[in-house]
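Of the protein chains in this complex, one is absent; all others appear in place.
By written order: A, B and C. Residues from 1 in each chain.
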Amino acid sequence: MQEIKREDLIAKAAQLLADGTVDRVIGWKKGEFDYDVTPAVFTSKEELENEFVWNDFCGANFSKYLRKEAEKTESKAAVFLKPCDTYSFNQLLTEHKFDREKVYAVGVPCNGMLDDSKIKAAANGISSVSEENGKVAVETLYDGKITLERNEMLAERCVNCKSKKHVAYDELLGEDGEVLDSARFDEVAKIEAMSADERFAFWQNELSRCIRCNACRNICPACTCEKCVFDNPDSGVENKAIADSFEEKMFHIIRAFHVVGRCTDCGECSRVCPQNIPLHLLNRKFIKDINGFYGDYQAGAEAGSRAPIVDFTKEDLEPGEAVERGGENA
Amino acid sequence: MQRIGVFVCHCGTNIAGTIDVKAVAEALKNEPGVVFSTDYQYMCSQAGQDIIKNAIAEHKLTGIVVCSCSPRMHENTFRKTAAAAGLNSYMVEIANIREQCSWVHKEMPVGTEKAIILGKAAVAKVNLNAPLTPGESPVTKRALVIGGGIAGIQTALDIADAGFPVDIVETKPTIGGKMAQLDKTFPTLDCAACILTPKMVEVAQHENIRIFSYSEVSEIKGFVGNFDVTIKRRARYVKEDLCTGCGACTEKCPQKKVPNEFNLGMDNRRAIYIPFAQAVPKVATIDADYCTMLKTGKCGVCSKVCTAGAIDYQAKDEFVEEKYGAIVAATGFNPISMDKFDEYAYSQSKDVITSLEFERLTNAAGPTAGKLLRPSDGEHPHTIVFVQCVGSRCAACAEKGKEYCSKICCMYTAKHAMLTRDKYPDTDVYVFYIDVRTPGKAFDEFYRRAVEEYGVHYIKGMVGKVSPEGNKLKVQASDLIAGKQLHIDADLVVLAAAIEPDKSARPLATMLTASMDTNDFFTEAHPKLRPVESPTAGVFLSGTCQGPKDIPETVSQAGAAASKVIGLLAKDKLTGNPCVAHSDENMCNGCSTCGNVCPYGAITYEDKEFRMPDRTTKMRRIAVVNEAVCQGCGCCTVACMSGAMDLKGFMNKQIMAEVDAICK
Amino acid sequence: MLNKTERQKEQILRMSGVNPLKCMRCGKCSGTCPSYDEMEYHPHQFVYMVETGDIETLRNSDSIYKCLSCFACVDRCPRGVEPAKIVEAVRLTVIREKGANHLTANEIPALLDDETPQQLLMSAMRKYSK
Partner (left out) sequence: MQVNGEFKPLIVAFCCNWCSYAGADLAGNNRLNYPAEVKIIRVPCSCRVNPMFILRAFQRGADGVILCGCHPGDCHYTSGNYYTRRRMALLFSMLDYLGIEKERTRVEWVSAAEGAKFAATMNDFVEKVTALGENKRLEDLRCKK
């Protein structure tokens, strides 16, 4: 259950539209099902009242939409940002991806979002999902009503939430939280502790499911190239179709490497993966290594910060040592 | 499709001894694009080069591969050969089948097989080569020297003597720098002013030199050969062209209580002042922080006594814009602050002084007219303790000291000790040292003379504590050789303070995009082979802004920097390396990552309008590489995630083609 | 296998956290030391002698008790060597051994038997617990 109410968000959005601060608001609206809430642009109070949604399925990170949205007109757009979204917001600012002047950022507190795949695994034939007394009530076609524990349905990135603090906003609704001491690297450490053969088998199993739909790339707030290397025949790695096991590894290694130091660990890649590949574990490996090798760095915590991959010290560890240390850093 | 010729060299038996060169030439015939393939005894010989030239003409070759020795040997030779035959010289690739094949492998089949693969890789690369033309840019034949100490003076004189105009920018009202404050210079003991002031006069009178004193650089744009610099001329409230330097104003000014920075605050000057008698330019300056007229509007004495009518209370800061081909940083040094060294009681007692203050105390033009007197009571000190390495070689605390050796202290301390004993033989002089470092011509002899002829007590061990007691300074130190702790009642304690780069160096480095080390010394382009150049093209280093050094070293570095500048300004045009980075504006997304890793500041960003498919236009931020500044390392190409940045001559595609050819 | 000296050195360095190789032998610690004249071996010698393995000499010297632990040497050392910590560590190696040897009051009843004079045990306890 979210601390802040839908009505409060609508009121804020309507006020921003009314007083001319902005002429459109990026928010969420209902999709085909209760659990597939989609991003939308609202321009009037009526639209907001009819369609605006704020519930446990509002996981989408709007930062990525700002690039295109801010370019459209000379006027300002408002955007709702959850704490984790604000990190992406800052990171995009660092990379000059949108004009800060054209965005009015409204921070909203977040109590964690639900993972629809977890609910789908627990309930068959979902017709509606709602919230009841802090639990998740699911109406199903076959089994009637099922009640699920909210905590068990939380998305992985919310279970291991890194921060409830908004690092950027023009205005904050509700209370700001703290940066959390999350256990988000535990899974990575577990994989590191495996033998090389086990790791290979683990990733072979995960990555072989990849269908190269590019959803992970398209949703990623850090992926803002004009033309992705994977779509560019001149890049030498262009390949749209899944071909064999190398292609998947190549794609995912390069995708993860391209966001090193820029990935804020927002978790959108894993959220949108239709094959449920834990892509965040690749990004987090890089983040964990950066923290271990070069000192803690959180992309997006500060706009304009210099990522460790484009920085150095004269005493950095050698690549050989990095590999030997394996899972021992952190 | 390219038309490629392959030329396999025997190099006598150097290559042919372990490689079947005929087989190599034969095998490469079948590679894509190859229309001609041959072998010859010595490709680099005149006859060999003629074979290449003829083949280029006869077979209308668009690219050539020479399988021979290392490109480090003869790449240039074959490039010239190609150019002579009308082929772009960057359409040449070398397959290194000597150093990296025939010389390291013993068996003919193995060597031959590898040579074929190396040849294939070179062919694969040439297939993707494009003709490259080195960019040219004009050179503004004027140099800027930032800093007017001995380093800047010497550099400016040498450049000016070669016939190029030079501007010196100096923040102080006069040039001369630290050397003007010194008394005598080691190891010859000639007086600093006697050797410096003639040079200052020469600068002032030189037709090719302009001095911007009391000025600072406020903006630098451009690149090697074409710098656009804005110089801020701070208001000195005295018209430089009218002031005769008579000094009447400085005697009549009623504001007498201004600490005299030239004497390190050991006496006072007026609010309108000329730093010292031999100042260049010899022009008065009003200190706006102290001038009653400027602060309250009431006074105007200087204006009344000035017969030249040079005083101008309405003066404002002025900005001068000028173009330069080369810039020399000569920003110099300062002793570090002694405030953090409580154990030496610097801030508690006036009789604990730094070595630079000691210079002023012994200087005939100093506050005591050259008599060595205690600052507290004006008495003659009988026991003097010199402490070396104060703040130098200090790794424990970055706020307190510097990790490096300041290099000059051992020698000037020996000089101070020797001169004191020479002038005042009744004085006991102790020098506490950790190591005495005297590498330099006649340096160790000088130090030994201080000990052997002048009876200076050199004691190995650091002073632990200085505490003022009555009119004495209790010095507690260890004598490491005797294994004793010493307690000396001293009258004067002189601290050899570490030196650090002037504070103006860091912002200057940022403006120049020149790199600095962690101590804020400018980094040289190569520590051994290019010691007076900054990695940023067109920026040169002179004097202590690059690292601690004494006067002879500073002067030789100043001359070296000048010769590099002259070498640059003597050219009408700069020919660049054509293998530079290039950003594809259609792919660049303006993320600015590449600029972070460029060691030369060659990448800038601009907003550019793009026509969209729907006939609208869109502004987008894109990276632009300055080809005159880029040195072609390629670091940006990897930092660029979009693949927009590529390196001419070593394009992604070319390197991948080589990889493919090798792995096939 | 480390020999005794090497073991002691390793232990002292570990306990103190000092790296004696950082010392540039300037003697500022000893120049600073208020107990200098009381001590047979001085702060800089502690650093040097631990480094060279001359540790028994230090352990047998009164100097370990003469150090006031005023930490002036730690404060003033230009290289951050922290001599007082090494003096403290040498002292601790001696004190810890004593601690292992002496008896506590609780242990004494179990040791009593007809053969051993009670006074022996008591004096042993008193002697070594100081």
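Here is the rule we go by: a contact is a pair of C-beta atoms (placed from the backbone, for glycine too) under 8 Å apart; a residue touches a chain by one contact, two chains touch by 3 or more.
Note that this is a predicted model, so its numbers are computed, not measured.
The chain not shown here makes contact, within the complete complex, with A, B. Of the candidate positions B:Val328, B:Val597 or B:Ala644, contact with the unshown chain belongs to B:Val597. Considering A:Val159, A:Met250, A:Val272 or A:Ala303, the position touching the chain not shown turns out to be A:Met250 (whole complex).
Among B:Gln2, B:Ser37, B:Thr62 or B:Asn96, the one in contact with the hidden chain is B:Asn96.
What chain A contributes to its contact with the hidden chain is residues 188, 191-192, 196-204, 229, 235-237, 243-247, 249-250, 253-254, 256-257, 260, 282, 285-286, 289-290, 293-294, 308-314, 316-326. Where chain B meets the chain that is not shown, the touching residues are 70-72, 96, 98-101, 103-106, 110-111, 113-114, 117-118, 121, 515, 523, 525-526, 535, 579, 597, 599, 631-635, 637-639, 647, 650, 652, 655-656, 658-660, 662-664.
Note that only the chains that are shown with their structure count from here on.
Taking A-B and B-C together, the chain pair joined by more C-beta contacts is B-C. The centroid of the Cα atoms in chain A and the matching centroid in chain B are 46 Å apart.
For chain A, the set of residues that touch two or more other chains is empty.
Taken in their complex, chain B has these residues touching chain C: 343, 389, 393-397, 401, 432, 434, 460-465, 476-478, 480, 483, 485.
By the touch criterion given at the top, residues 586-593, 596-597, 605, 618, 621, 639, 641-644, 652-653, 656 of chain B touch chain A in their complex. Chain A meets chain B in the complex at residues 71, 95-97, 224-229, 232, 234-236, 258-259, 306-307, 309-311.
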